[in-house]
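Removed: one protein chain of the complex. Kept in place: all other protein chains.
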Amino acid sequence: MTLAPSPSPTPGAAVAQRLGSVRRPRSVRVLWLLVVLAVLVAVMTTSVAVGSRGVGWSEIVAALGGSSETIGEAAVTKRIPRTVLAVVVGAALGLSGAVMQGVTRNPLADPGVLGINMGASLAVVVGFAWFGLFSATSIVWTAIAGAALAAVFVYAVGSLGRGGATPLKLALAGTATSAALISFLTAVALPRGDIAESIQSWEIGGVGGASFSGLRTVLPFLVVGFAVSLLSARALNSLALGDELAAGLGERVVLARGVAALGSVLLCGAATAVAGPIGFVGLVVPHVCRLLVGVDHRWLLPFTALTGACLLTASDVVGRIVARPSEIDVGIITALIGAPFFIAIVRRQKVREL
Amino acid sequence: MSDTHSLTAEQLTLGYGDRTVIEDLDLVVPAGRITAIVGANACGKSTLLRSMSRLLAPRGGRVLLDGRAVHGMPAKELARTLGLLPQSPIAPEGITVADLVGRGRHPHQGIFSRWSREDDAAVAAALEATQTTALADRAVDELSGGQRQRVWIAMALAQHTDVLLLDEPTTFLDVSHQIEVLDLLTDLNRTRGTTVVMVLHDLNMAARYADHLVALAAGRVHAAGAPADVLTVDTVRAVFELECRVIVDPTSGTPLMLPIGRHHMTADEPVAAGGRAG
Partner (left out) sequence: MTVVVPPPAATVDAVARNRVRRAGRRRAVITVLAVLVVVAFAASLMIGRTFYPPGDVVRVVLGQEVQGATFTVGRLRLPRAVLAVVAGLSFGLAGVTFQTMLRNALASPDVIGVTSGAGAAAAFAIVFLGWSGTAVSVTAIVAALAVALLMYALAFTDGVVGTRLILIGIGIAAMARSITSWVLSEAGAWDFAEALRWLTGSLNGSTWEATVPALVALVVLAPVLLVLTRQLGALQLGDDTASALGIRVDRTRVVAIVAAVGLLAFATAACGPIAFVSFLAGPIAARIVGPNGSLLIPAALVGALLVLLADLVGQFALGTRFPVGVVTGVLGAPYLIYLIVRTNRAGGSL
């Protein structure tokens, strides 16, 4: 009797096939890396050069050298920290979204969509209003704690019941939680004139008020977040195959997932602490990057950081240009770019998978 | 009365998007009998049934009920003659059996008409016929699979149609519930003369319960007629690409199909060539 195995693919074969079809040659990846780096340099230059006031090249060069004698030079001097902040926050959000999508195996995961940024925002406002937490470091800690609480809560709510954390359930839980948090935020801030003034900055994120001292406060948190997230790449590759298979491959599933989620929450919490809630960067960037470099997280994660930086910096520049002489907060621009993208992803998915 | 209702398809062509599922199909459903439609997966069984109940407009040809095209008939008028039980109907959360069965009265009610004694009688008759009277106050979502299917059939009965189409009424049911549902449909046919058309997965069940068996292959009728004439080794080979034996079912006298695989054969069984037919 012949015992030739039936052609039904074993899990291993299916995986190999899946990885094979999306693996990009190294040369392609290196090429894209160079392209993204070039784009980043270009948008950073534009971000310093362009704004509501036009300035000449000589002034820019002088300002970069530390001079702020003319009005133009002074304007540029203010744009430098802003650009740096946009780059850092964009990188953090892009990477955070990629890790979140990996951890939840969910194409719609994003710190904004899941309400995690809003959790950080509310925590900061509550910290101001009820506990008098105004010092820069305590703001970052509260933001991160708020982000973590919101993340755990949304994930817990979204993963109850049949089918675990499906994209629909997670997105709904996130939106619902977001809406709830905004209402609470308003209710907390409204009776206090001192906070109500700045409430807009906690409902919509922006990088307009950037300063190097603010950046310095969050930098340690971001560095740890970047390190933890990037080191999770290999674990995320295993998790992408499903929990059972990942465990079979020797991954400690719960631990790996917890560590990666921690890195992601650190990143988006710290980013929110310094720039307010900015949505959709973490959603859009990983999808674009997967098209460019494939699904291997060891390449994908660094790429999402770079691309996130490009996207946020470019969005900030756009926000400064389109509404001259006033500015549109970058959080609004990213939502206007990101929401149609979100819809496109939803349309591409099979209903069964939602 | 139901003997006068004729349901036929003429040169019917059906499809979704740019895919054609049924092409140039002719079908006559015998009035007052039970017809079962069988065929391989994706051969267009459900599509055909959906079109016969007006859910899917034909690309070409037409479906005629008593000589009138169903796709041109007023919706309510059609719904008073022809009922359909889809494959996976949806029960709203918490709805009670009596309420659900009562929804079947819709085609008999006007916008402003009040609920009548006649409606109550129809619901009661449907509950009795399906032996669900005792369940009337229960919520549909807490019933067992077999009970739930009987309730859905009760809703279709309350609709009081002489023709009833069912899309795989026995899927997801264990074997005892399958028999229960098919026996119920037979009762209906015998006592009320309801014309039953159902898509069935299980060839042997179809052969046992149907008066008229229709085998579809590649969007056309491959064979139609009495089960004993249709369920043959040749038909099964052509429709399912499967080798088999057909014997007489010792319990019912209907044909019984025994599939032949590549394993588990007694010595006297001819081995199928190449392991797979065709």
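In order of appearance the chains are A and B, and numbering begins at 1 in each one.
In this section, a contact is a pair of C-beta atoms (placed from the backbone, for glycine too) under 8 Å apart; a residue touches a chain by one contact, two chains touch by 3 or more.
Not measured: the values here are computed from a predicted model.
Shown as candidates are A:L31, A:A179, A:L231 or A:L291; the residue that touches the absent chain is A:A179. Of the listed positions A:L33, A:V126, A:V157 or A:L215, the one in contact with the omitted chain in the full complex is A:V157. Only one of B:R33, B:R59, B:R80 or B:R262 touches the absent chain when the whole complex is considered: B:R80. Across A:A75, A:L108 or A:V207, the residue that sits in touch with the chain not pictured is A:L108.
In the full complex, chain A makes contact with the omitted chain through residues 108, 112-113, 157-158, 160-162, 166-169, 171-173, 175-177, 179-184, 186-187, 190-191, 196, 199-200, 203-204, 279-280, 323, 326, 328-329, 331-332, 335-336, 338-340, 342-343, 346-347, 349, 351, 354. Mapped onto chain B, contacts with the missing chain fall at residues 1-3, 16-17, 32, 50, 53-55, 75-80, 83-86, 88-96, 98-100, 102-104, 106-107, 109, 111, 115, 117, 120-121, 123-125, 127-129, 133, 136-137, 139, 156, 159, 162, 191-194.
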